[in-house]
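Missing here is one protein chain; the remaining ones are kept as they sit in the complex.
Presenting chain A:
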């Protein structure tokens, strides 16, 4: 819950900065600090995956088991002695997501567009209902016959004869220009 909220807020602020909250709900990290509370202890160094901050304040995996510890010992020696799997393991101990994983596209845009259309639809229904049940009947002056008589009257009065309405009417041939 806290994960998602902050993640979404993070997404709003900056597409690339998502703070990986290290509460006890986190799947892969293990650290023995707080098991009970759901909130993050901000007084401790935090881990985050950010494109512009390659090395966060603390490693991803704090609490190392014996295999991890022995791997860390091996890291102190020449790195040429490490196999590819060991190097990957060392990376995954220290970091959660790789850069390509950080930059992976999300499907959020589909949610956004979908949500937009849903709201358009609801609004459309409301507008239609309102047109049917709320609006009073149209004034009689909107009718076809009345409108025709109105236009004729305007032409007879020579409304805007130079540049506007009557200027568009050809009085000789009794039609629009």
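Methods note: contacts are C-beta pairs under 8 Å (C-beta built on N, C-alpha and C of every residue); 3 or more make two chains touch, one makes a residue touch a chain; residues count from 1.
Quick note on the criterion: contacts and distances are computed from a predicted model.
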item: From "N-acetyltransferase domain-containing protein", "Ribosome biogenesis protein NOP53", "Cytochrome c oxidase subunit 5A, mitochondrial" or "Sorting nexin-4", the hidden chain's UniProt protein name; value: "Cytochrome c oxidase subunit 5A, mitochondrial"
item: Chain A, residues in touch with the chain not shown (by the definition above); value: 51-57, 59, 75-76, 78-82, 84, 87-88, 90-91, 93-95, 98-101, 103-104
